[in-house]
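Only one protein chain is missing; all other protein chains are in place.
Up next, subunit A:
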């Protein structure tokens, strides 16, 4: 089952959805219309993309559409941190570096200080060693240059156990 939810431009909770399953942990989400958007893949696996540039989100959305994982999006690091504080959980987080309000380094640090152990893949178009080191020091698991290709995405999803493609 694939659910695509579009968010209106006003702030309100749309609905909560619970599925209990003996082999999969409870899947629940609520929608907060502050730059969030969500789709739910049939495997119940969820990815959070933290990226301020709409074009980049559009491309990642399309890249992930064949991957049978649900995607949520946050336009900046603060929204991502707020999602976690609301109780949302993810199997993988893609974190951009430069974003307004809260950048990727700070968001990664805050997520780790909240006890989030979800793998965080840092994304940046600048690939300086200092950049990579700073992100890893903040708590990211890996660093990947943007833009991400399909092959690289599949590799990352496979590495973190999310690569279940549609038939």
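Please note the rule applied: contacts are C-beta pairs under 8 Å (C-beta built on N, C-alpha and C of every residue); 3 or more make two chains touch, one makes a residue touch a chain; residues count from 1.
Operating definition for what follows: contacts and distances are computed from a predicted model.
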{"item": "Options \"NADH-ubiquinone oxidoreductase chain 4L\", \"Importin subunit alpha\", \"Histidine-containing phosphotransfer protein\" or \"THIF-type NAD/FAD binding fold domain-containing protein\": UniProt name of the undisplayed chain", "value": "\"Histidine-containing phosphotransfer protein\""}
{"item": "Among A:86, A:113 or A:149, the residue in touch with the chain that has been omitted", "value": "A:149"}
{"item": "Which of A:62, A:85 or A:137 contacts the chain that the document leaves out", "value": "A:62"}
{"item": "Touching residues on subunit A - with respect to the absent chain", "value": "52-56, 58-59, 62-63, 65, 98, 125, 146-147, 149-150"}
